[in-house]
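Sending over a structure as structure tokens; questions will come in a sec.
Every protein chain except one is present and positioned as in the full complex.
As written, the chains take the letters A and B, and residue 1 is the first residue of each chain.
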Amino acid sequence: MGNCAACCRGFWCRAKNPDVRISLPAVCFVWQIAMIILFGVFVRYDEESDAHWSEYKLANNITSDIENDFYYRYPSFQDVHVMIFVGFGFLMTFLKRYSFGGVGFNFLIAAFGLQWALLVQGWFHFLDPADGYIKIGIENIINADFCVAGCLIAYGALLGKVSPVQLMVLTLFGIPLFAVEEYIILHVFHVRDAGGSMVIHTFGGYYGLTISWILYRPKLDKRLNGSVYQSDVFAMIGTLFLWMFWPSFNSAISDHGDGQHRAVINTYLALASSVLTTFAISSLSAKRGKLDMVHIQNATLAGAVAMGSAAEFMITPYGSLIVGFCCGILSTFGYLVITPFMEKYMKIQDTCGVHNLHAMPGVLGAVVGAITAAAASESVYGHEGLVNTFNFKGKYAERTPATQGGFQAAGLCVALAFGIVGGAIVGLILRLPFWGDPSDDNCFDDEVYWEVPEDEESIPPILEYNSHMVGKNTDRMSNFTVEQS
Amino acid sequence: MGNCAACCRGFWCRAKNPDVRISLPAVCFVWQIAMIILFGVFVRYDEESDAHWSEYKLANNITSDIENDFYYRYPSFQDVHVMIFVGFGFLMTFLKRYSFGGVGFNFLIAAFGLQWALLVQGWFHFLDPADGYIKIGIENIINADFCVAGCLIAYGALLGKVSPVQLMVLTLFGIPLFAVEEYIILHVFHVRDAGGSMVIHTFGGYYGLTISWILYRPKLDKRLNGSVYQSDVFAMIGTLFLWMFWPSFNSAISDHGDGQHRAVINTYLALASSVLTTFAISSLSAKRGKLDMVHIQNATLAGAVAMGSAAEFMITPYGSLIVGFCCGILSTFGYLVITPFMEKYMKIQDTCGVHNLHAMPGVLGAVVGAITAAAASESVYGHEGLVNTFNFKGKYAERTPATQGGFQAAGLCVALAFGIVGGAIVGLILRLPFWGDPSDDNCFDDEVYWEVPEDEESIPPILEYNSHMVGKNTDRMSNFTVEQS
Partner (left out) sequence: MGNCAACCRGFWCRAKNPDVRISLPAVCFVWQIAMIILFGVFVRYDEESDAHWSEYKLANNITSDIENDFYYRYPSFQDVHVMIFVGFGFLMTFLKRYSFGGVGFNFLIAAFGLQWALLVQGWFHFLDPADGYIKIGIENIINADFCVAGCLIAYGALLGKVSPVQLMVLTLFGIPLFAVEEYIILHVFHVRDAGGSMVIHTFGGYYGLTISWILYRPKLDKRLNGSVYQSDVFAMIGTLFLWMFWPSFNSAISDHGDGQHRAVINTYLALASSVLTTFAISSLSAKRGKLDMVHIQNATLAGAVAMGSAAEFMITPYGSLIVGFCCGILSTFGYLVITPFMEKYMKIQDTCGVHNLHAMPGVLGAVVGAITAAAASESVYGHEGLVNTFNFKGKYAERTPATQGGFQAAGLCVALAFGIVGGAIVGLILRLPFWGDPSDDNCFDDEVYWEVPEDEESIPPILEYNSHMVGKNTDRMSNFTVEQS
């Protein structure tokens, strides 16, 4: 009877139907075929990845193959790629029964998103006026990975509460929103944002949080919303790869030479500083000073998010340390206070705490970038250095650092607006009843969308006689006997 | 009594003796000592890794150290290296009780194989006629890693059913087979196969499958041939590192400049496309649209295998997407239909499904390569681009793309022949009774070759009083009480 009631509550009596057998394949096929057609119409190799490169080299007086942009950026690209798939993916394996969904759906939407991003970013930034083609090379695929990051951040807020079809829809709309926002910020406002404090983190964070607010589940079952020992160790794989490779993220599309070099050093220092303040606040906030894995997995990364705009500026090494210092505190404090507050009073359920890891540090990073830009001077940068760093060339030749600072601040407002308004619209679309999202009782559970293998406990028979062989499995044996009694 | 009978069945009454205490150390020592002697006789540094480089630079008018091939290829080499050891290794940890064997034996045979490959490939391709030495540099160690990949693919088909000594024998013969096959395909036929669709994947796949066919076990115990939740997450580490770094694999030994650049873009796109069709078919094939981790772990990679030959060609971005699209479908379909069919009717037990991940996509990749090569034209590549891409130089200066396409197809036949015939011979050798392979009852079980630690359940006593300290382990406590009752 109790079973039956539980059963009713859990499965039969709900309106939601998480069967995606038609919708998921349909969405995957339709969108992949659309990609193929659109790539056929629009996308070609750029001059550095085309077989005409040898002629291009000659024509442009390039003496060596090593001058191909590929060699400047490929190592950074691979690091960014690892962050997108292993970093974000494994960071989301921390839930006890949602590791498949965390790493698997991350994989799915990133693989779709990067194709879609190549197209949409191409239309806005890389369309060759001569022949109407988007010409792609190493910088485009880095940018596509960046663009995907925005949607993966949004996924973090929704982890465990949405269906893969909803995630595909979230990505379908998220990528063009990102591209338009990026176009306005980087091209119309001529803002510098190499690591995407505004463009990626602020936008992605608020996009996801707004969707989560609209999809609010008042009766969400929290029993599976937590980690186990092993899943926390898996999540550390994600954390560490994000942490280690973030210098590559912030420098991947910076200027050749000192730009990339400086962005690496600044990010490296800000990250190191975040770690210490995260450990400090985490320990300070718990009985007996016990550290919380959630803080270590996330807040240690906040420093790099906040260096996203200013990474290539002359913020100085100690400036980077200060940014990391503040962010570690702010982000850990967010996990302790702001996330519970938002859930209780603002009806925003933020599974991974993207508000603390991306949204807030992103806003802070934009502010840091604006201040650092406004404070730039020829005495610090040198004349040519100033022009190069802020790209004060062409129609921006007359712009002063102070004006630049103002535009940096304006960029932040654009990112916020796109995140919140875009998130509201996409959130309403995702509330439509046919996306196959799970019921409140089935959230955070891989059983809904995955064939989950049986657990290890179900293999005693073979262990029984093995134990004779190895002579040490007595515990397993006794366990087995108890279970059969 | 029952125990005793089980015990007899399980251990005492079988003919197979998996004791490798003499044979494994003997094989390791003998072969390692042989390597040292042969390296002493044959192997030296090449001009770019020798201390005479500064003189060589001067003599060859090289102005900068950055022109050393090391800087063109080292980042790709490290990515390939990760694929070989972490990628292949962790992909094979998916079995519930064979993770040690998956990652550990992969480690052993890769470490032996790369030394042996440096020698054998050196004899065929890199022998300096002036002094009879093999001169090694960065390109050689990439090629050695490639050569090893062939044997690791073969291991995938045999996972859990062979002894480490058999694997060493498989590698001992596999490397020279690979090197001869590679010599015929790349040098005699002058075929282009940068990522090894034929040379590595087709050969490796059929080599392993043929051996598995000869070592067929009709009474194989399947209870341990499956995953558990955690082991599937471990396997995703392997999958993702393979997936992310495959662009480096296909571009590692391509031409400097546009060749490497284009190979990366093509592989990146084919992989992304594979992911979507894999998810689609996996979902379509199961009740309620549930995804199967086996498909996600493997079929998502098939697109890159099929880009192995054509990666450096002007296959166009949408061409790459189409290749990935087809491969994701084909490979997932293979897991659903072909693998069970082969096991039931053809007596081929393919533990990891290498037929679906390597053999079939490899054949498809060879066909794609042949067609793309045959369709090449000066209008697309430019004159110099065509010559560079297909290396129509020296005695091949007169070869046309159409002829090249024919040779590409011929290369596929060579790879198939070497895989199947070589596999048959090595399979027969591996059936000899003294290699220490496990009995049918002990397959897929690490207990046979590893000291497996006791399970976590056997540590209750210390948890008991800890629970007082931390005040939250009541579940563990009650668990413990039950087990003792």
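Basically, a contact is a pair of C-beta atoms (placed from the backbone, for glycine too) under 8 Å apart; a residue touches a chain by one contact, two chains touch by 3 or more.
All figures in this text were calculated on a predicted structure; none of them were measured in a lab.
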item: Contact residue for the chain not shown (choose from A:Leu24, A:Leu108, A:Leu271 or A:Met342); value: A:Leu271
item: Absent-chain contact - pick from A:Ala286, A:Met346 or A:Leu428; value: A:Ala286
item: Touching the absent chain when the full complex is considered, from A:Asp232, A:Asp350 or A:Asp437; value: A:Asp232
item: From B:Ser64, B:Ser377 or B:Thr400, residue that would touch the chain that is not displayed; value: B:Ser64
item: Touch list for chain A against the chain that is not drawn; value: 3, 6-7, 9-11, 66-67, 71-72, 75-76, 79, 96-97, 221, 223-224, 226-230, 232-233, 236-237, 240-241, 243-245, 247-248, 256-258, 260-262, 264-265, 268-269, 271-273, 275-277, 279-281, 283-284, 286-293, 296, 300, 314, 316-318, 321-322, 325, 380-382, 384-386, 388-389, 441-442, 445, 447, 452, 454-455, 457-458, 482-483, 485
item: Residue ranges of chain B at the interface with the undisplayed chain; value: 18-25, 28-29, 31-33, 35-37, 39-40, 43-45, 48-55, 57, 64-66, 68, 70-71, 74-75, 78, 81-82, 85-86, 89-90, 93, 97, 99-100, 103-104, 107-108, 111-112, 114-115, 136-138, 141, 164, 230, 234, 237, 436, 449-456, 459, 461-462, 464-466, 468-470, 472-473, 475-476, 478-479, 482
